[in-house]
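Only a single protein chain was left out; the remaining protein chains are all shown in position.
Lettered A and B in written order, each chain numbered from 1.
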Amino acid sequence: MAGSTLAFPSAERRAYSPWRETWRRYRRHKLAVVSAVLLAVLIAAVVFGPLVWHVSINDIDVNSRLEGPSLAHPFGTDDLGQDILARMIYGGRISLAVGLAAMLVSVIVGTLVGALAGMSRGALGHALMWLTDLFLSLPQLPLLLLLIYLFRDGLKAVFGPEGGIFILVVLVIGGLRWMPVARLVRAQFLSLREKEFVEAARALGASPLRQVVRHILPNAVGPVIIAGTIDVAAAIIAESTLSFLGLGFPPDTPTWGRLLYDAKDYLDIASHWALFPGGAIFIAVVSINFIGDGLRDALDARKVI
Amino acid sequence: MLDTELRTLIDEVKDGRMDRRAFIQRMIGFGLTAPMATQILAIGGVAMAQSPSPYKPTRRGGGGPLKVLWWQGPTLLNPHFATGTKDQDASRIFYEPLGCWDPEGNLNLVLAAEIPSIQNGGLAVDGKSVTWKLKPGVKWHDGHPFTADDVVFNWEYARDPATAALTIATYRDIKVEKVDDLTVRILFDKPTPFWADAFVGAPNTIIPKHLFADYKGAKSREAPTNLSPVGTGPYKFVEFKPGDVVRGVINPDYHMPNRPYFDTIEMKGGGDAVSAARAVIQTGEYDFAWNIQVEDEILLRLEKGGKGKTIYAVGGDTEFIALNFTDPNTEVDGERSSIKTKHPLFSDPAVRKALAMLVDREAVRKVIYGRAGRTTANFLNGPEKFVSRNTSWEFNIEKAAKLLDDAGWKPGADGIREKDGKKLKLLYQTSINGPRQKTQAIVKQACQKAGIDVELKSVVASVFFSSDVANPDTYAKFYADLEMFQIPLSQPDPALHMRRYISSNVATKENKWQGPNFPRWVNKEYDATIEAAESEVDPVKRAALYIKCNDLMYQDTVFIPVQHRLKVEACSNTLHPVISGWANETDNLHDWYRGEA
Partner (left out) sequence: MGQYVLRRLLIAVPSLLGISLVLFVVLALAPGDPFSELATNPNVPPEVALALRAKFGLDDPIYLRYLHWLLAMAQGDWGFSFVSRMDVDTLILQRLPTTLYVIGSAQLLALLIAIPVGVYAATRPYSIFDQIANTFAFIGFSLPTFFTGILFILIFSVTLDWLPLVYTTDINATGVQWLIEELRQAIMPVVVLGLFQAASMTRFVRSAMLDVIRLDYVTTARAKGLGQTRVIVKHVMRNAMIPVVTLVALQMPAVFGGAIVTEQIFRIPGIGSLLISSILANDTPVVMAVTFVFACLVVFFNLAADVLYGWLDPRISLR
């Protein structure tokens, strides 16, 4: 990447390592930088928030229910009088952690399976596709019930109640969303492995692993990034669906998806209750997407920045 | 109250010195339900009255369509297989019982010609038989005549274990014989004060012999009319899609004059309670919606639209928190919550009493149930006659804290109380249900303030209420310290309801956790009182015994009652439904009409 096409003569004076080059190209993508900052702010808010905003998350105040934003409650209160800002900060940790972790699980597993299937010309490819079809056919709810019933206590014993549920939720959500990624990656690989530049690399003696990592994968990464950003939103919502079914975090844990679900019947009475968590999910998704865009442009050898 | 006192009161009513209603109110004061009170009067020789009919229209039909929403969609139309009220409600559109209960607790005649009483010889003086006279000239929807043979057949059909009818308990211990084509006699082996159970109400409607005779016993599931009912009811069957829709059309030969009012009926299923309320109250697309379990806040807001309203009926349903008397965290012979263990924290009565003081029933009522809830200290909240006046409740965090302090539970470094190395940490579980989760949050908060750490858990309803032996999350296994739900009072008589908690009914691994005594509470006095109540003939003495049972539970703090829940329905402003707290919503369907708001 470095040294392929130098845009400015002045650049000749410095020798960039590939990673620094990537970072430099990334920095040129304004939106990506802004998004990275935004995401960092969001993460900082949920991590350090409680140090600044001391209101309790489950202080039930029967007299100030469903109030709109005010000084005492900048995001308003819910139907039990609890402060929404505090609840969002607390729940945001879980939502963001689950969203990002589940997305990583689905993307990594999907890319691995897809790449293997896409490169293979024999039984392995068929077997992996059969596995993909199997997972696609599985009815999610009974599977979830089964997994939680089988593994909940074991995980709790090893990782503690919160940790155990977190791992279970991440594995379950990520583990049931890798299939589209695998199919997309495989499709890309099927097309890309026949292209001339790959053939050239092969002729030069590149091992299959090198072909994949240095040549094919960077070009196949487009749909993966899109899938990744969609997966973050889906994972945050899926977590709330799990808790609605009693399978995730306890019902009083105010994750963003759960807040949205609790607020849905009060849309015409107290729309602020839904607005803030919905907005937070939206911001998280948008920023991750532009970061992904920036990464793709930075890694794309053809693009001149 | 003694036998003679009761006789005196009844005589006063007979002579006209006391008003019926006053008598009923008196009985209610002793905890009897209105239906029970009227039955006492009947046994005492004062025939049941018929309330004036609320039905105004003067001709049959012409009322257009009736559209109702049952958000738990009915899945079958044979009343003997109904697994919940939704199926009974749907079946009741086409099938009918001999009589059904009205809001006052009086029997409304449907297929019966007159209400049995001592005077007309219908009720035996020794309480061991009831003779029903059937209405003449009633026809099934396909033209066949309705006779006593059909009634007897229903008894044979339901009592046969091979049929696997869910109504078996009602019909198993009685004998039904045909006296003539229009008369049946029901015989009981012991004197039965509550004689109006079999063939009364939506759960016990009558199916035709000529269509089901070939499908008794093991072949019961093959009957084609399981899915296309032929009954005697106000509407004839048109269409049924399980879980989705039930349709009926007016029965032009219906046996009650000027009824029904509506030309067609459509019962739509699916969705949730909030959108059902919206469809009736806000948009007016439907006329009636069943069982609106929604926060009152939302309902009040919806009603501002002005097309509909919520209506309430008082029954006996109580939402309660049960305490586990055994230890869920210790395994004995491969069984948790085993009767061989004692709960480490709840063995101390002070802890139980303190917990009872930490449930803010008033807040729960105000924030969640609103008009649909009443605060209560009693496990048994209905019928009125069984409601104890000896109990009370209060919500007081300081008092609870003091109680715990005095009993030796002092707050540790993390604020959680402990004694002898045992911390006050509790697991509190319930089924998935918005109002229930909110109640959990309210209780948890109060407990935290008093130094008790509570972890919440919610389980999918079909898992929580299942009888699956392998599943650890059922209410019967009770692998938790507290659990909260409701057992609906399905009849206006608490016998079966209270019988559950005798010592021999404790749920154990041995009986596959089928034993109904899930709190695993053992109390010899309670056992004795229940036994006495079941062999007591005098209904008033019986009521007093059940009140004592309720009080024993209160003293031992077996249950912490949270709310006495009313039935809530949504109804269009122009619809005049007839809803009784002692009957299913469609029990009096023939009397519904549309009129002035």
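Assume contacts are C-beta pairs under 8 Å (C-beta built on N, C-alpha and C of every residue); 3 or more make two chains touch, one makes a residue touch a chain.
Note that the coordinates shown come from a computational prediction; the quantities given were computed from them, not determined experimentally.
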Candidate in contact with the missing chain, chosen from A:Ala72, A:Leu136 or A:Ala200: A:Leu136
Residue in contact with the excluded chain [from B:Asn106, B:Thr192 or B:Asn226]: B:Asn226
Sole residue of B:Arg278, B:Lys444 or B:Arg594 that reaches the chain not shown, by the stated touch rule: B:Arg278
Of B:Asn471, B:Ser503 or B:Asn573, the residue in touch with the unshown chain: B:Asn471
Selected residue (touches chain absent from view) among B:Val125, B:Leu300, B:Leu496 or B:Ala528: B:Leu496
Interface residues of chain A (partner: the chain not displayed): 121, 126, 129-130, 132-134, 136-139, 141-143, 145-146, 149, 179-180, 183-184, 187-188, 190-191, 194-195, 219, 222-223, 225-227, 229-230, 233-234, 237, 257, 260-261, 264-265, 267-268, 274, 278, 281-282, 285-286, 289, 300, 302-303
Touch residues of chain B, complete complex, unshown partner: 65, 69, 73, 75-76, 78, 81, 83-84, 161, 164-170, 203, 221, 226-227, 239, 241-245, 247, 266, 268-272, 275, 278-279, 282-283, 285-286, 305, 460-468, 470-471, 473-476, 485, 487-488, 490-491, 496-497, 499-500, 514, 516
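What we mean here is this: only the chains that are shown with their structure count from here on.
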Centroid spacing, where centroids are CA-atom means, of chain A and chain B in whole angstrom: 48
Complex contacts: residues of chain B adjacent to chain A: 274, 294-295, 297-298, 301, 363, 366-367, 432, 434, 437-438, 440-442, 444-445, 455-460, 463, 471-473
Touching residues (chain side chain A, partner chain B) in the complex: 58-60, 62, 65-66, 79-80, 145, 149, 161, 244-247, 250-252, 262, 265-266, 268-269
